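Only one protein chain is missing from this complex, and each of the others stays in its spot.
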Amino acid sequence: MIVVLHPSCTPEQQEAVVRRIREAGLGAHLSQGVMRTVVGVIGDDRTKEQLRTMLEAMDGVERVVKVLQPYKLVSREFQPQTTAVQVGPVRIGGPEVVVIAGPCSVESREQILQAARAVKAAGAVMLRGGAFKPRTSPYSFQGLEEEGLRLLAEARAEVGLPVVTEAMDARQLELVLRYADMVQIGARNMQNYTLLREVGRARCPVLLKRGPAATLEETLLAAEYVLAEGNPSVVLCERGLRSFDNHTRFLLDVGAVPVLQRLSHLPVLVDPSQAAGKRQWVPPLARAAVAAGADGLLVEVHPDPERALSDGPQQLRPQEFADLVRQLRAIAEAVGRTLAALPVGTP
Amino acid sequence: MIVVLHPSCTPEQQEAVVRRIREAGLGAHLSQGVMRTVVGVIGDDRTKEQLRTMLEAMDGVERVVKVLQPYKLVSREFQPQTTAVQVGPVRIGGPEVVVIAGPCSVESREQILQAARAVKAAGAVMLRGGAFKPRTSPYSFQGLEEEGLRLLAEARAEVGLPVVTEAMDARQLELVLRYADMVQIGARNMQNYTLLREVGRARCPVLLKRGPAATLEETLLAAEYVLAEGNPSVVLCERGLRSFDNHTRFLLDVGAVPVLQRLSHLPVLVDPSQAAGKRQWVPPLARAAVAAGADGLLVEVHPDPERALSDGPQQLRPQEFADLVRQLRAIAEAVGRTLAALPVGTP
Amino acid sequence: MIVVLHPSCTPEQQEAVVRRIREAGLGAHLSQGVMRTVVGVIGDDRTKEQLRTMLEAMDGVERVVKVLQPYKLVSREFQPQTTAVQVGPVRIGGPEVVVIAGPCSVESREQILQAARAVKAAGAVMLRGGAFKPRTSPYSFQGLEEEGLRLLAEARAEVGLPVVTEAMDARQLELVLRYADMVQIGARNMQNYTLLREVGRARCPVLLKRGPAATLEETLLAAEYVLAEGNPSVVLCERGLRSFDNHTRFLLDVGAVPVLQRLSHLPVLVDPSQAAGKRQWVPPLARAAVAAGADGLLVEVHPDPERALSDGPQQLRPQEFADLVRQLRAIAEAVGRTLAALPVGTP
Partner (left out) sequence: MIVVLHPSCTPEQQEAVVRRIREAGLGAHLSQGVMRTVVGVIGDDRTKEQLRTMLEAMDGVERVVKVLQPYKLVSREFQPQTTAVQVGPVRIGGPEVVVIAGPCSVESREQILQAARAVKAAGAVMLRGGAFKPRTSPYSFQGLEEEGLRLLAEARAEVGLPVVTEAMDARQLELVLRYADMVQIGARNMQNYTLLREVGRARCPVLLKRGPAATLEETLLAAEYVLAEGNPSVVLCERGLRSFDNHTRFLLDVGAVPVLQRLSHLPVLVDPSQAAGKRQWVPPLARAAVAAGADGLLVEVHPDPERALSDGPQQLRPQEFADLVRQLRAIAEAVGRTLAALPVGTP
């Protein structure tokens, strides 16, 4: 980092800054300009967040500029090759684009089985579905909880797709892991650090959604929590940001896909359904994501969206999803990739 | 709510919409305009979020407009008089403006005792301090945890100020409640519904911070989770929104104070320290908050901010805080209020 | 529109509301609910913005909800078929995807001629380049002004590509139109209504960029200004929104493409260069835009970006642009379109 001193900084204040840097085991290099003096900090300061805070609070300091990113284990500088996260037979982060689909919520045995069969038939290789649902209103459907997990497992047994589902809380984690192949950390929980540490310790595949007002740095630092506990199997997911226009529910940050892939070695998925909020905007957003280089998609599909207990307007009907997969196959090929398929012999 | 039908809506689709409304136990009233037909839903639909989702997903429906707010127990329409939340000898939500102060984190026995004495001497009536700290980076100081809680309790015993501190997770709640007088739900946890339900059941005083990208409606629905579990003792807190200029850390939404007070009967505090990010902007934001009608403030004060383990740049020194309290007293009087004082005889 | 009355609305206030609606030549239809009374306004109120303002200001009115969009001439409801805007031999808004390219600023004869030749060779069908440059700082290069326009015309004469360039002010318009085939209204001028009216009267092809904080409704109303003056040749352009993360310069709202195409019959282009801010993010954003259905792109290309007088970091080198066009061709085909080519025989 670089410490910019204030024009009024006294020699004593400057000396104190240098001392504080050296106390932290780093070098200090002064550079006297015409308008400002700056102090370069020499050494790997990526994990020295506390030093930065202290320097910023010192008298005589105008500001502190980070030169290195504050995350380390997730950075491509630390690990150049892309991480491939294996979930059952599915590999996320390889050359193939992975399509994950299923209903917003698990609502009944029939509904999840219908959905699972439909998304598999259309080409999805993983099944999604919420059993614990974080809902803005306490009067909304909150999920079937453990019963929902059981139904997901039943659907997996029938159709052979590995399952990803959300855990909202560290206490639910053990239960969720009893049934699921991959745990989703939802956008509202991206900075639930207790939960992040727990999934870090659990060493399970993790799908980490970016919060609707999270910077990319905050998102990568959230993933760093998981990796720092020893779990390298993290997949990032962009699902739209809070913005000021309400034609779509959130504003999909499609540019985040290549930026995250450049900054980090973790795979990057996109959830076009959350961002769209309306069924009709899902296909163009999904196509855009694959064209921008996303490693996969998370798409909401419901056998009967008009009867859905949550987010009906944004869930695709099975036929609409099948049409979309055809379009995605063409886009994937246009960018030199293919859609992932299940290995032959999957039930 | 009002359902706006699409110009292409068929009589069968219109009929289905009306039927769905009636199935939910509400009335439907058609109004045929020149350009659109609209269906008014007759009845108290505030808690019928699921019906709205289904209507929005139906063919022939252009959009659904809410006429009533989707929250109920927290609304001023439901309870006209302002709620006063009692925390030990302190009453939040009455005519007096409550100043709560203390360090960002509890760092040591000496630090929290010094801080507690200083803020009490300057006029604060409650003590704040973090024992469990949600930090953006895993390499930042994460709090002293239970030891921090013990030190807070010790400080309370000495100076006589009730204590508010954060619980980050439902599992920590029992522990936090063993020591604290009021539980803070931090901005990152505003939509941690598991935690909201738990503090709802615990019936303790709750300080609920607005998330940095939360709408006022989402904030009130988060509070509704707590009230719906039977806990009416919720205090809201505005602490700044995510925005695009970085001169301040967050953008304080001072207008949220009167709007929340109009929409809801819950008291509204402001945290100018989080929003400011820098010590020098804290006093103007604090004065603005009281001038706008806030029921109190949450101010970070540290005996030696240059040695603080978290958020040093935004913590006031004890003397700066004492100067601020003098200004606030004048502002409070200018808006016809006074600063709350501890009852005579508090230790 | 629908007027929601306040629960405290008196019969006299309600009567006044109804009277005001009827005075405006519209019908009023009362609907009494359990919690609220609403007044439906019967008739085409799209252009009655003044009535809405007055109703909102009346005592007893809680709020006014628009049922119809406030724009008319630009709406797809008013004109179902997509407008095709003809610029010389190029047709924007047809089945073919139009690639427009060239440097951010015209800097010299050699620079613009090199750029023009390169973008034509790579497959662009129109040339862009700024002669009047709106720059955030007065110390930045402000454009060659009329000399820049002359050089653009010279480049057109040599390579045969029609030219689009920006007019920043109504006074510059006549001059710009002497040289250009299409006038660009920049994002900072999207709500410069004097300028919008002038290009409306000039009946020239107009490229209207969305402002970085403009809602889609505001964007369409800006276009409505042009159409209301009798000029139907407007092309919209999304170029990124102001947001809170600075890895890209602006946040490309790729979802705006299908939404604008649904709301309006005007063609929609995307400028990935402005949004990206850095060369390396331009190709993924460009691909995403075409995959989402954009009718064309505006791409910045400079023969030597390291010597560019403005926005060097975001301008592609000629070879990078040629590579991008190849990718775009594949994406266009994947969505059932082709890239536009110049008619045979163009110089």
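Read from first to last, the chains carry the letters A, B and C; within each, the first residue is number 1.
Operating definition for what follows: contacts are C-beta pairs under 8 Å (C-beta built on N, C-alpha and C of every residue); 3 or more make two chains touch, one makes a residue touch a chain.
Since the model is a prediction, treat every value here as computed from it, not as a measurement.
In the complete complex, the hidden chain is touched by one of C:L144, C:L208 or C:A308, namely C:A308.
Per the touch definition above, the residue from A:S137, A:T165, A:S243 or A:Q274 contacting the chain not shown is A:S243. When the omitted chain is restored, the residue from C:P70, C:G130, C:P162 or C:P318 that touches it is C:P70. For the chain left out of this panel, the touching residue among C:R91, C:R109 or C:R135 is C:R135. Listed residues B:T10, B:Q32, B:S108 or B:Q280: the one in touch with the omitted chain is B:Q280.
The missing chain, though absent from the display, is touched by one residue of C:G40, C:G148 or C:P212; that residue is C:P212. For subunit A, the list of residues touching the undisplayed chain reads 2, 4, 7, 29, 31, 33-36, 38, 40-44, 46, 65, 67-68, 77, 242-244.
Contact between subunit B and the absent chain runs through residues 213, 215-216, 241, 243-245, 247-248, 251-259, 262-263, 275-276, 280-281, 284-285, 287-293, 327, 330-331, 333-335.
Mapped onto subunit C, the interface with the missing chain covers residues 46-50, 53-54, 56-59, 70-71, 134-142, 168-172, 188-189, 191-195, 211-213, 218, 221, 224-225, 228, 242, 279, 305-313, 315.
The criterion applied here is as follows: only the chains that are shown with their structure count from here on.
Remark: subunit A and subunit B have CA centroids separated by 27 Å (rounded to whole angstrom).
Per-chain Cα centroids separate subunit A from subunit C by 32 Å. Work out the mean CA point of subunit B and of subunit C, and you get 39 Å between them. Counting only residues that touch two or more partner chains, subunit C has 243-244.
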